[in-house]
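Below is one structure, written out as structure tokens, with a few remarks after it.
What you see is the complex with one protein chain gone and the rest in place.
After this line comes chain A, so read on.
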Amino acid sequence: MSSKKVDLITLDIIRDSLLAIGEEMFIAVARTSKSPIIYETLDFASGITDKKGRLLTQGNGACGFLGMLTSLVHSVIEKYTEKGNLKEGDLIICNDPYGGGGSHLQDVGLVLPVFIDGELFGYCVNKCHWSELGGKDPGYAVDSTEIYQEGLQFPCLKLFEEGKINETIVEIIRSNVRLPDMSIGDMWAQISGLRTGQKRLIEICGKYGTRTVDQAIERLIQNSAEFSRSQVGQIPDGIYTASGMMDKDIMGNGPFPIQVKVTIEGDQMYVDFTGSAPQTKSPINVAYDGLVSAIRSVFLACTDSSQNVNDGVFENLHIKAEKGSIFNAIRPAAVSCYYESMQYAQDLIWQAMLPVVEKGKLTAGHFITVGAYSISGTHSVTGETFVDVGPTLGGWGAGFDRDGDSAQFCTGDGETYNIPAEVLEAKFGYRVTEYSLNTTDAGAGEHRGGYGIILGHEALNDDMTFSGTYGRFEYPAWGFEGGKEGAPSGFDFLLKDGTHVPLQGTGSKIQMHKGDVARMVTGTGGGYGNPLARPAEKVAMDVKNEYVSINAAEKIYGVLLEPETFAILGVTDERKKFSEKVS
């Protein structure tokens, strides 16, 4: 056998093993975490990089962390490795949004360098959302004006030095966070995941030799880069633009004009946000590394979303945003709700590229928002303090051949699970009054947008506050090719005295009283195609299923139905005219 050729298959096998390690590291964290935002919503990511800090594989979790693992490792390389100050047994903790983090302080990154026979081989890295990290508010702040209000900062510190834990750092965490057991438990879950990865890397290198593994890594990155170039090469050359408005922030600043110019030049993609609003004195800014994550995700969606993620894939993606803008914020800008502007940035590219990329890769606009909420108080039965933080489900846009999905998390999340009502009630002591689809008549189209949800929380004592930041409260999801725009997202209150406090997009620490209900009400995605083209049988079925009102069937879809049996009685003149025009 010719040894050179067979080596290629060995390299493929090593590649498979590296991917399996990423998966195993991910499972290890999910299964050992103590906080619901990690174990239920999987708001974390883990991966492996080579010694240059190039991401080799990333375990499933939140989409939004794509790219942030790379920058985490790079910050370690700059601060320690390059200065010859990185030792075997060190483990670094970092959450600096402007340097290595990219998101907000609550997403704590840990980096474990892996040494083989005393030589640096690569890094295991993960990043998890800690439910509590101190700062001015439980969970995280939605109305901070500078980063110092948002929690503890770990500017790339050694949590372990040569295998020995720095108890001082642990003590500082313990005394600065509201739920120390949970946060420190999460820290250990992360460490356990990293050590799993370390062990496996050492095994692989022992089996094949570090040089062969290095070769496999080069092949992995180069093949991915090549494939990525071929994918972008299939998109027609040109300049594609989109612009829009971001909702007002919680302080009342804005709305904020935003825009993007995407240039496809051969097999390269250039993204430029120049002209978007400057950073604002509220926490909706995103730092550059966060922006990169969002753009990388939509880049995959536009090319091949199923490929394995490594840094080779993104070599032909170039991102520009002005320093000091809302998409490239600089210290000390507040960033705790960074994900909102990150989602808007991604949505702009989505909108610009939908008409250009192959059909079936993108849908009409989705509800966009993470829908982050924070409910805190004391448990009505046990009297324990609780903080319930998480994202909210909403409606996705329709595709060229399908209705949008209902009740999914936004693109920034991923293998993220909602928390069951039964668990919410037991764990936090409030009552869930309903968990249903928010079936609005918005998002109509030949294919309908999917629906958001209504999730009601009734306070069972006088000690409960609600905070939330919901984007697209003012500017709902966009429709495509005649499809209608979606419905807004936000939250409202049904007070015990019968008052209905109307839908709002943002609010901080709103005091609730026993019997008051806070409801998350999220938006419908955009429609695709003219609603008058939706087959009448489908409209009838929609009405029977109570997705679409009988009124909307007539007014929007032009279909007349018998209200009891939902039999089709006829169509409106408008629909007739439309059909004639099309045929």
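We take it that a contact is a pair of C-beta atoms (placed from the backbone, for glycine too) under 8 Å apart; a residue touches a chain by one contact, two chains touch by 3 or more; residues count from 1.
In the analysis below, contacts and distances are computed from a predicted model.
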Expected UniProt protein name for the omitted chain (select from "Multisubunit sodium/proton antiporter, MrpB subunit", "NADH-quinone oxidoreductase subunit M", "N-methylhydantoinase A" or "Carbohydrate ABC transporter permease") would be "N-methylhydantoinase A"
Missing-chain contact, candidates A:126, A:144 or A:224, resolves to A:224
Filtering A:414, A:449 or A:479 for touch with the omitted chain leaves A:414
Of the candidates A:88, A:218, A:304 or A:462, the residue in contact with the absent chain is A:304
Contact residues on chain A toward the hidden chain run 1-2, 5-6, 8-10, 12-13, 15-17, 20, 24, 27-28, 30-36, 39-40, 42, 60, 63, 66, 181-182, 185, 188, 192, 195-196, 220, 223-224, 226-227, 297-298, 300-301, 304-309, 350, 360-363, 366, 381, 393, 396, 399, 402, 405-409, 411, 413-418, 420-423, 425-426, 431-437, 453, 456, 544-547
